[in-house]
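Note that this complex is displayed minus one protein chain, with the remaining chains in position.
On to chain A.
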Amino acid sequence: MNDQAMKQFLLHLDETLKLGRKFIIQDLDENHLFISADILDTLQAKIDDLMDQISFPLAEKRGIKHSFFFSQKS
């Protein structure tokens, strides 16, 4: 694991049973957790969700000038 924040996020998921159950088997050190293998897919999906929530669309997709073009699409 590369960063503290992510570790804290995993601890939080574990404590609050966000994934339906506890999955951390042992807290090894600052950068390592020992987790059960079968939770992996769920965990990765959850992390993806988190990333989605904290990202902001950068690109200006519909400039003011072009908004007309997009009214149909959206």
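Definition applied: a residue touches a chain if its C-beta (ideal position, glycine included) is under 8 Å from a C-beta of that chain, and two chains touch if they have at least 3 such contacts; residues count from 1.
As a convention for this text, contacts and distances are computed from a predicted model.
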item: Missing subunit (named according to UniProt) among the choices "Mitochondrial distribution/morphology family 35/apoptosis", "MICOS complex subunit MIC60", "General transcription factor IIH subunit 4" or "N-alpha-acetyltransferase 20"; value: "General transcription factor IIH subunit 4"
item: Touch residues of chain A, complete complex, unshown partner; value: 1-3, 6, 25-26, 28-29, 32-37, 40, 44, 47-48, 51, 55, 57-61, 66, 69
